[in-house]
Each structure stands twice: as structure tokens, then as C-alpha cells.
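Omission of a single protein chain aside, the complex is shown with its protein chains in their original locations.
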Amino acid sequence: MDALTASIPLLVFVVVGTIAVASSILVVAMRNPVNSALFLLLTFLCVAVLFVMEGAEFVGAVQVLVYAGGIMVLFLFVVMLINVRALPDDRILSPYWTGGAVVGAAVFVLLVALVRPGVYHEQNDNPLALRSTTVNARHRVVQPDGTTVRKRYTRQQVVGNSEAIGMALYRDYLVPFEVASLFLLVAMVGAILIGKRELGIDDEDVDPQYIVDRVAEEKEMKEAMSA
Amino acid sequence: MTWADTLLLLPELIAATGASILLIVPVLGGRARGHMAKWAMLALMAVTALAVIGSTYAVAGVQQTPTFRAMFAVDAFSVFFKLLFVVVIALVTLLSEDFLSEERYSTWEYYSLLAFALCGMMFMASGVSLITIYIGLELLALSSYILAGYYKNHEESTEAAMKYFILGTVSSAILLYGISLIYGVCGSMRLSTIAAALSTMLSNDALMFGIMLLAAGLCFKIAAVPFHVWTPDVYVGAPTPISAFLSTGSKAAAFAVFARVFYVAFPAFHLDWSNVLAAIAALSMIVGNLAAITQTNVKRMLAYSSISHAGYSLLGIIAMNEMGLRGILIYTMVYVFANLGIWATILMLRRHAYAGESVEDFRGLHKRAPFAAFSMVVFLLSLGGIPPTAGFIGKYFLFAAAVQAGFGWLAIVAVVMSAVSMFYYLRLVVAMYLEEGSGAETIYSPSLRFVTALSLTVTLVVGFIPELPIRQVIESSSHLVGRVVQR
Partner (left out) sequence: MTGLLTVVLFLPIAGAILLVFLPKDIPGPIKGGGLLVSLLTFLASLAIVGRFHDGIGGFQLVESHAWIPQWGINYTVGVYGISLWLVLLTTLLTPVVILASWNSIHKHPKEYVISMLVMESAMIGAFLAMDLVLFYVFFELMLLPMYLIIGVWGGKNRIYAAIKFFLFTIAGSLLMLLGIIYLGFQQVHLTAGGVPTFEITQLYGLSLPPHIQTILFFAFALAFAIKVPLFPLHTWLPDAHVEAPTGGSIILAGVMLKMGTYGFLRFVLPFFPDASIHYAPLLICLSVIGIIYGALVAWVQPDMKKLVAYSSVSHLGFCVMGIFAINQASIEGSILQMVNHGLSTGALFLLVGVVYERRHTRMLADYGGIARTMPVYTVFFVIAMLSSVGLPGLNGFVGEFLILAGSFQTHPGYATVAAIGVILAAIYLLWLIQAVFFGPITKDENRSIPDIAWNEIAAVVPLIIMIVWIGIHPNTFLRRMEPSVQQLLATVRGEQPEKVMTASLAAAATRSPVAQTLLSVRSGARMRGRQGLSVGVQGPKGAQTEVSVLRVTR
């Protein structure tokens, strides 16, 4: 029985991992974008399960909330909005796909051969070590003469899951984290720049009236076409 | 982490804040005043440069001072590269003036993206942890993708941006995978910790694979063979000032990272990775130069030439000695200025015509623009490594490093390929001086003239009196070299 219970995590990992890999393949294999999006959702959920299994409940929860909840909804929103039902039937696979598959398989074999137990660095024996952190604090100390002073001290403290992530993000990895925000800003600017309707040479100024006119014009065009 | 630490971050903060302000200006009604953007950008660059110099005073003796939990360091090495980046971006700003006024694209956003790219480059130069380096690189890359596609209405530009984006993303993924393997083996992403962990290891295949993936990702950024295929298309398709930026600033940043990561983190495994990199370097030099010979489009030719120069610079990393690191620093500088000067000349020629960058356009240039033609010759000679231009000093360092490190065969390949490269550089000289012909129309604006003059000055000064720049380079690299010597 003990053997069985001990192997349950492994079993779950194999099953969930297989589903994650399979569904991620299906994401790119599906012809219908909605199906793709749904498989992506499944992948996210499986990954969330894996996170939870590793004891990272917070990350798992974030995975579900942000990816599965937020980002997927956005995806679906866009897919529905542009109203692509299915891709055309003709073959869109690159003729070099066999080569790609061979390379992929080779890399996979290589990784399986290389990344085996023992190559990774030694974890601390104490699983809580990952969550322990140094904390700066002040507290009152009663001096021998009766007065109290505030003294700074640091101590090791085991903190909760989300607190550990907070510590990692806002203290250990503060700089990369902040640069990531710049990165997202640039991504947004880029999306707008690329998606923006190009202004003609004559109407360089962003005149609100111009936009209103243009929208009205397009409306008329659409009505004319549907009529 | 204290406020003093934040002070060290000041240049990056200024660049990021400035970039955001540039983004906001058009919304506040500055759209009409597009010509102001250039001056705003230049002012921002000036302030950033001052902050970079100022930050060195905050650090005693400019030794390495990791801050923010060893994610970020201000040291002489990073200061050298940051100043170089600021100058490059300022010169690219000057180069962009005509392009923007002609094509009527949104000026402010363009400069804002350049400033963000600068920010990313500065984080790359200062990052002492793989994660900081990676995210800085991504910031730079994303800005570059957008800028490469800035000619929205031109099919080639869009295609170039698309190619650059897809291949760039794949290479980022490779890089990230490499980082994750290294992290897995070493338990840290800090370069110094990795080095410490590695020094006790005998051999580790997973680690080697990680280093190789990391190198592959970086080789994409420096456009080394076989990760170079994007280069010609992107250089031709992208707006010319952006091509200039990609071939200079972006590459210089990648080399800063390459040098720091390999010199600080991986000296212990030098024997293992040096041969792979040597093969890449040799291939880059051979393929780049041979392919460049057949090109008739100058931009494409420069793209292949930049591939070959990535190969030369790699010598400095492969050699893994004092000479090599100094060589990378000085060669990067030399290469950046020579290239910017050449791009300025191309910009001068290519106005009013999108695709007129053939060698024929240079015919008889010395009659129409004697200064430009003369400078062009100096830049080409510098790229070819002919004394007494700066290129000779750079190549001398790199060749000497390779010879010293026992990579004589690689130095011979480099030398032979330098001779081959003269063949296509000379084609331009021939066109400019020896052939008659009206060629393309030229308009030499003051900005372009300034860029050419500055690049020319640097190229000649470094060539004739190299003592000062070399001393600077030695100072800037000594603390990284110290680690290698300790090994």
C-alpha cells in the first residue's frame, strides 16, 4: 500500500504531463482557432496542477486565474471578434516539417540523455529552506537603565507561499521584474503602432474631428455594402 | 538595498522615464512639433550620459559593485559599454532625422522606442545575473522588432520585422532554455555564483548543453553563422537608420553580454566550449566574407560583412585572456564607429528612393561629395583592418589574443578572410574613386555630416594615437580579467 501511495504523485505527474504535452501539440494542430484556444486552456490547467504538485500553490492559483481566466478570455474574445471559423483546407504545413520533426526528436533525445537525476545541483535537505528568508525588523529593547530603544535586527523566517513569491519578486528579482514592466509597455506601444491605421500624409494631426469623420464614413460604407 | 543603490540605477531610470515622457508628449499636443522630438531625444541622451558618468563617481574606484541582490552592477566594464550605447543611440537619432521627416511616421514613438532599446542595452551591460541580462535583451529585442517594421507601408520592412520577430523569439526561447539548464545545474543565475559552482565541477553534460544553448541564443543576436540567416533580409528591409542601429548598438550590447557571461561565469569550462565557438567564429568569417563578395546591394554586403565581424569579435571570447577581452571592447568600439559612418553615407545616397543602394550609386562619389568619399574609404579600411586606421588596432588585439591562446589556426583563418574582405570593400572604393558616373543624387544634411565627422575622428584618432583608448579599455576590463587570471 505504501508503495502505491508513494507512487501516486508520479502517476499524477505522468498523466497530467502527458495531457499537457498532448494538448499543447493539439494547440498548433487544430484548424479551428476556437479549438486551439480551448486546448491552450487545457495546457494551462495541467501546468497549474504541476505547480501545485511541486508545492507552489500560489503560482498554481495565479496560473489558473491569470492565464486560464484572464488571458484565455482575451484570446477567445479576439478569436470570436475577428470571426475566423476555420482555416482553409489546403495544406499549410511547411515542406520542411520532416526536418523540423527530426531535429525536435533529436533535441528531445539529447535532453532525455543529458538531464537525468543527479545532474542538477543539490537541494538543501530542508524543503523549507526555499521559503526561508531574511527579514529586517525593529523592536523595542529595554536597556539596563530602564529606557527603551528601537533596534534593527535581521532574522531568518519561514514565510508562506505567496509571501515567498512576493519576496522573490519585489526584493530578490526587483530589477528584472521592473524591467519586465518596461518590456510590457514596449509591447503595448508596438501593438498600437503596428495596429494603428496609418494616417495619410495630409492628415498627420490627430484631430478628433478627423477620427469622427472617418468612423462615420466607414459606417456609411458598411451600410452601403450590406444594402 | 538602499537609496544609494537606486542612485546606481539612475542612468537606466532616466532612460526609461525619458522614454515614457517621449511617449506622452504627442498626447499632450506635441504631435505637430515632430522636429522637436530629435532635440528632446538628444537632450535625453546627454542627461543619460551624464548620469552614467555620475554613477561611476558613486562607486569608489569603479570596482564591481553588485547591487539589488547581485542582479545589477555598476563597474568600469558596464560604464564603458553604456557610454558607447548612448553615443550610438544619439548618432542613430541624428541619422533618423531625414528618414522620419520624409516618411512622415510618428516621430515621438520612434525615439521613445529607441530610448527603450537603450534602456534594455544598459541593463544588458550592467546585468550580473542571467535573468537581468535576459530581460534586458528582450527589451532591446522587442523594441528592435517594432523599429524594424516601422515602414509599415513597405512590404519589405514588414517582412523583415516579421522574420526578425519570429527568428528572434525562437532564439530567445533557446537562450532561456539554456539559462534554465544552467540554473538547474548551478542553482543560481548570478554569474559569480555560477562560476563558483562550476569551479568545483569536473564535467557536466547538461551544463554544457545549457552553455551551448546560451551561446546559440547570443550568436543569433550577434548574427554569427549558422544563426545569421535573418541578417541580410532585415538589414535591407528595415528603415536604414534602424539597420545602422541593429548592426552597431544591438550587436555591441550582445557582445557586452557575451563577454561578461563567458569571462565571468564559464572560464572553468573554457576547454569545452572554446572549440565549438571557434568553429562558429571560423564559419562566420568564411561564410560572411565569401557571401559578401557576391552582393551588389550595399546593405546586403554590409549585412554579410557584419556577420564576418561577429566572427572576428568571437576570437576575443574564445581566447579567454586579457588581450581577448580588451580586444572585444576596443573592436566593438572601432567597428561601431566605422559602421555608423558607412551607414551615414548610405543614408545620404538613398534619399528619395527606397531601393537604390546598389554599388553603382557610389560611382564617382568623390567628385560630388569628396568628404563623404574620403571618410568612406577610411571606414572601409578600418573594417578591413588596414593601418593606420582604428580597425588595425582592434584586429591586432583580437589576432594577438588568438595567437596567445593557441588558436593559431583561427587567427590564420581570420587573417585570410580579412584579405578576402578587402576585395568587396575595395569594390566601393573603386566605384567611388575609379569609376565615372553620375550615380545617385546626394543630399548631405548637417546631421549626417556630423555623424560622419565624429566617426571619422574616432576612427583616425584610435588609429594614430591608440594609447589613450587602450588605457581606457584596460581599465574598463581589468576587473573581469582579474577573475580569469585567478583561475
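A and B label the chains in the order they appear, each numbered from 1.
We take it that a contact is a pair of C-beta atoms (placed from the backbone, for glycine too) under 8 Å apart; a residue touches a chain by one contact, two chains touch by 3 or more.
Since the structure is predicted, the reported quantities are computational estimates derived from the model, not experimental observations.
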{"item": "For the chain not depicted, the shown chains it touches", "value": "B"}
{"item": "Among B:T240, B:S313, B:T345 or B:S418, residue touching the chain not depicted", "value": "B:S418"}
{"item": "Which residue of B:A173, B:A279, B:L434 or B:V461 touches the chain not shown here", "value": "B:L434"}
{"item": "Touching residues (missing chain, whole complex) on chain B", "value": "377, 381, 385-388, 392, 396, 399-400, 403-404, 408, 411-412, 415-416, 418-419, 422-423, 426, 429-430, 433-435, 466-467, 470-471, 474"}
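As a convention for this text, only the chains that are shown with their structure count from here on.
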{"item": "Chain centre separation in whole Å, for chain B relative to chain A (CA means)", "value": "31"}
{"item": "Chain B - residues contacting chain A, complex", "value": "1, 9, 16, 20, 23, 26, 31-32, 68-69, 71-72, 104, 106, 109, 112-113, 116, 119-120, 123, 129, 131-132, 134-136, 138-139, 142-143, 145-146, 149-150, 152-153, 181, 184-187, 197, 204-207, 209"}
{"item": "Chain A residues touching chain B - in the complex, by the definition given at the top", "value": "110-111, 113-115, 119-122, 171-176, 179-180, 182-183, 185-187, 189-190, 193-194, 198, 201, 204-206"}
